[in-house]
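Excluded from the complex is one protein chain; the other protein chains are retained at their positions.
Let's turn to chain A:
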Amino acid sequence: MSRLLGRSLRALLTVAIAFVIVFVAIRLTPGGPAQAMLGQKANAKAVQRINEQFGWNLPIPLQLVSYLWGLCRGDLGVAYLSPGQPAVSTELARRFPATVELACAALVLAGIVGLSLGVLAAEYPNRWPDRLAIAVSSVGVSIPVFFLGILLLMLFSGMPGSNRMDVRVSMREINLTGFHVVDTIVAGRWDLLRLSLLHLTLPALTLASIPTAIIARVTRSSLREVLGSNYIRTALSKGVGRGRILWRHALPAAAVPIVSLLGMQMATLLSGAVLTETVFSWPGIGRYVVLAATHKDYNALQGAILLLGGVFIGVNLATDLLCAWFDPRIRLEGRVGS
């Protein structure tokens, strides 16, 4: 229990340090954040007003304390450059479900395709399923996701994959959780469910390319190692069928590295969907960070970074704990730095 607490504290500390660095760096922008936001030609009065409005004229430690106080109350400031100056927390909460939905869809796709490819490759070493798995995993990690996204759009140009806004509009009356797939099922609107799944397909395929490649590769090597071990040979010599060996003996033994990999991929997907969301104009957090950064909307930027960093570390921590629960041989302590 104390180990668990230690791990969580360490994870929290990592996010806190990363966030403080970002927070301070923004305030050390040459000429000050207000100047950068308004441009070089901004007059001194406007800069002064922005500084007062955001408290940027206060000492940095004081700003940090006041930001953290706001954070405790769920207040991340306002997104200055968005129309109507909405609260950053509202904006993030509105966009986060779209990112989670996309990441989950991509992970499910990657899990199914990657696992099947990996299992086939391990079952038929050096034959065509193996070669296919190697080819898919090599190309999957090498092709830029934005290029893959554009290629898929090219291939399926008739499909409504490029924009989810039209679904968003017609979803207004049944907006329960913000997850379109869940909302449409709960409301029993099968026509809208079909539409949301269609919109989800191409972005999810694109985002799934890297995790599919990595899952296929790890499943293949992990399963091959297990299939070569003595107890599998014993089972074979006792006349156990191939299928039973695979499902009952080999896969459970090979599962721990795969589960830990799935968790790591989930963390990467949640925080790294920036490019995919940009290609498909997906209204998630990734797209929001790009807009905030290029428009120098600092409140929005630091709020989004805090959320994404926290999610990344949180999912990684959860994965580690899950693996330790699955496999008591894994010492919690030993995995921290590795």
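Here is the rule we use: contacts are C-beta pairs under 8 Å (C-beta built on N, C-alpha and C of every residue); 3 or more make two chains touch, one makes a residue touch a chain; residues count from 1.
Keep in mind that, in the parts below, contacts and distances are computed from a predicted model.
S.K.: Name the omitted chain as UniProt records it, choosing among "Cytochrome bd-I ubiquinol oxidase subunit 2 apoprotein", "Glutathione transport system permease protein GsiD", "Rhamnose ABC transporter membrane protein" or "Roadblock/LAMTOR2 domain-containing protein".
M.R.: "Glutathione transport system permease protein GsiD"
S.K.: In the whole complex, not just what's shown, which of A:266, A:292 or A:324 touches the removed chain?
M.R.: Answer from the full complex: A:292 touches the omitted chain.
S.K.: For a quick check of understanding: of A:60, A:87, A:104 or A:153, which residue touches the chain that isn't displayed?
M.R.: Answering carefully, the residue with contact to the hidden chain is A:153.
S.K.: Using the definition of touch stated at the top, determine which of A:26, A:136, A:207 or A:245 touches the missing chain.
M.R.: Once the missing chain is taken into account, the touching residue is A:26.
S.K.: For review purposes, identify every residue of chain A that touches the missing chain, sorted by number.
M.R.: 10, 13-15, 17-18, 21-22, 25-26, 28-30, 36, 138-139, 141-147, 150-151, 153-154, 157, 268, 271-272, 274-275, 278-279, 289-290, 292-294, 296, 298, 301, 305, 308-309, 312-313, 337
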